[in-house]
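Quick notes on the structure that follows.
Complex shown without one protein chain; remaining protein chains in place.
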């Protein structure tokens, strides 16, 4: 893989990590309204997949999407502002942390109703084909979302409509407290592809290079074949389900530590370093630090939306 | 298979066929309110599976359930009365053709909302195990129901709850006008079992002996293992989706004729005849004819329910 | 007044509306169960597959969440999907896509993304199919903000309102009614649309205001005709659009008549009538000469037996009784 791509992956993961750490900080200071779901630990999956998308490709994701939003190109200042409910947020503070949209950059929306984005992706995929656009739609869903009826109906629709949809299961091993192996009797979630007559792929979701490479292959295949593919990325969230989930009674500290050894950022950092680009790394890190500090500043200083705004856009 | 079983299968299929022909007649005379879904052609599947159930085993089925209701032991006069909305109906005329219940005989209910009976079956199965009853619950669903979210959630629940549930897909090739091969990209619906980590079996739904034998095996396996099994019975409905579906623009007359050659009643009749029991056959047919004629008479002469009845049993 | 031309049935008026809008705009796409080869269980979409092909008339599996979710995705991309959910009883099956996606996406995205879908569905109340094939459920979609709810009573309105709905930027629930499909009425030869949100006074009268919609309109008009002979002059308002509600027309009428009777085919509790009566009492209580009266089916599921169905559904007699109650009050 060329160094530019590696650096982009690294930079994006670092920016996301710093942004989410800053969000967590804000949360702890009581400045975040509502709830907060962080991707820390899963960045390889989210960034790797998005890196494999082409211009015009579209994305649907979940409430855990600050990282995908950043990766697809939304500036952190607009993401943080949205989380804080500021007028400068990507959705004017109306959507909030779980509901991000920036269609011009490819992010259609993020859904806080588990799995409900999948049938929508089927429709978007159908429209892409109908409008003769040579693009695909990528849709993220958690391991917990797989057991929901909307997953089933959405995948089946995508398959029979020949819709260019890439469904990515971000299998971070838990749905809040429910371990994936208790939510289904299937060992690999990618197996579920068989039920829809489509291809299923497993990727190491802690390895950004593997995610990128395999996602790229899958996305291009979907682009040309107009048949959905299901990707299962095996990954892990290092923090609680939401920022308030501190005790995490459903998993052991050891397990968490074990997975943390596979931190995708450290992993990629080493690879790039070995290739002799340490200075680039330091540059990226310093820039990201500044960028996020500025973004937090921007968000904190932004005004809240006017009352009249809440009466707009109902229809 | 012993002759008594064969005769029971034959008798039950014949009784059902005559009953449904009588219902169709009543429909054509404008005496059936609402709609009417007939099993004619599919009797081997429905009767074969029910023959394999033991005392105390339970059944959930669909709006197309006059045949299952009869097979499980409800007298045709109560079925016909229910279809006509008479007080003597199995549900007092309140349920109607699509909503039949007779829990004492094992029929929990028939559902007119496609696939919604499957999660209910998971709960019943769980309760059977919890109550330490050595019984299973059998649930019928059409090929069209397989694509519904409730199928997905219900099968997964049954699997992870170790519920003794036997899910029988009555694959009659069409969901109203939708051919099964257009509703999914999977060749055999039994394949879907893989997605739930359970066993899937295909049976020839036109052959009552095969259905009975394989269903029996599956039911006993589920009884001892407390793990659901998915059975796909490949069958065909000879008539329209409902009684009013006469033109059937979605399939060719040739296709229908082809399948009619495999009429399960004729098939079993020949086998029994070859075994030298023709007189028994004639006896069964004569009895059934009389039984159904009497049942129609009974239903037609029964009174409608009192107005006050409709205010009962809301809760 | 629009120049009328032809007599058509309610079902064919709808078919024409779909046909014309599909011809006019390539982005209009139909999807639903049995709408293509079968032409719809009541033949409303008949011939459209043959004319517009399978990429625009999509037969779907029995996956209501899938249908609405897919329609939303299409709409987001600028297509104009018209989804069919066979009966309102199946709206609960796709309630999540309707409530949490269809009417939330535009709001939550601050207007960046929108999903203007049309959902057609056919009320089959009173047909003997029992409790799961008879529900109306309209008030639910008035309660939840973001739905435009339409329930026409005649071919002219059906065609004009469906065309408006397809062109609208809002999420529309369009309630048809099996009782009306064969009803005939006059429609113009040429193109026309009807503004969404406006009720129509079907009959002027000074004694009592009666609101109704869908299949209840004819029942009320017949009742009004009978009462005319007894000297009672009913003002009959066909709401046509349930949401946004044409409050102005209703309130003005009540200010004139001093009496209000609401008639609906859905249940009364938290229903259309309770909303209308509340508005009347909030804004014109001093004009009321008698307590308001709500007429609706009893608050129970619909029984299957034809003998009971007759008692369950609205009848002219029930409407007449209700009207007399407000008139005789004083």
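By letter and in written order, the chains are A, B and C; residue numbering begins at 1 in each of them.
As a convention for this text, a residue touches a chain if its C-beta (ideal position, glycine included) is under 8 Å from a C-beta of that chain, and two chains touch if they have at least 3 such contacts.
Computed from a prediction, not measured in an experiment: that's the story for all the values here.
A.B. asks: Please work out which displayed chains the absent chain touches and list them by label.
C.D. replies: If we consider the entire complex, the absent chain touches A, B, C.
A.B. asks: Check the options B:26, B:40 or B:113 and report the residue that touches the missing chain.
C.D. replies: That would be B:113, which touches the missing chain.
A.B. asks: Would you mind spotting which of A:12, A:42 or A:97 touches the chain that isn't drawn?
C.D. replies: A:97
A.B. asks: With the full complex in mind, choose from C:185, C:205 or C:292 the residue touching the hidden chain.
C.D. replies: Missing-chain contact among the listed residues: C:292.
A.B. asks: Using the touch definition from the top, which of A:105, A:178, A:202 or A:271 touches the missing chain?
C.D. replies: Touches the omitted chain: A:178.
A.B. asks: Return the single residue from C:208, C:223, C:239 or C:272 that touches the missing chain.
C.D. replies: Considering all chains, including the one not shown, the answer is C:272.
A.B. asks: What chain C residues would touch the chain not displayed?
C.D. replies: 89-90, 92-93, 95-96, 98-100, 103-104, 107-108, 130-132, 135, 137, 139-140, 142-146, 243, 266-267, 269-275, 277-278, 281-283, 285-286, 288, 291-294, 299-301, 304
A.B. asks: So that we can see where the missing chain sits, which residues of chain B does it touch?
C.D. replies: Residues 91-92, 94-96, 99, 101-103, 108-109, 111, 113, 116, 118-128, 130-131, 149-150, 153-154, 156-157, 160-161, 312-315 of chain B touch the chain that is not shown.
A.B. asks: Could you pull out which residues of chain A are in touch with the chain that's been left out?
C.D. replies: 33-35, 82, 85-87, 89, 93-99, 111-115, 144-145, 147-149, 175-178, 182-184, 249-250, 304-305, 307, 309-311, 314
Basically, only the chains that are shown with their structure count from here on.
A.B. asks: Looking only at which chains touch which, which shape fits best: line, ring, star, complete or other?
C.D. replies: complete
A.B. asks: Please identify which chain has its centre, taken as the mean of its CA atoms, farthest from the centre of chain A.
C.D. replies: Between chain A and the rest, the longest centre separation is with B.
A.B. asks: Measuring from the mean C-alpha position of chain A to the mean C-alpha position of chain B, what distance in angstrom results?
C.D. replies: So the centre of chain A lies 45 Å away from the centre of chain B.
A.B. asks: Let me have the rounded angstrom distance from the C-alpha centre of chain B over to the C-alpha centre of chain C, please.
C.D. replies: Each chain reduced to its C-alpha mean, chain B and chain C end up 36 Å apart.
A.B. asks: Taking the mean of the C-alpha atoms as each chain's centre, how many Å separate chain A from chain C?
C.D. replies: 41
A.B. asks: If a residue has to touch 2 or more other chains to count, which residues of chain B qualify?
C.D. replies: Where chain B meets two or more other chains at a single residue, that happens at 147-149, 182-184.
A.B. asks: Where in chain C do residues touch at least two different other chains?
C.D. replies: Answer for chain C, listing residues that touch two or more other chains: 60-61, 63, 65-66.
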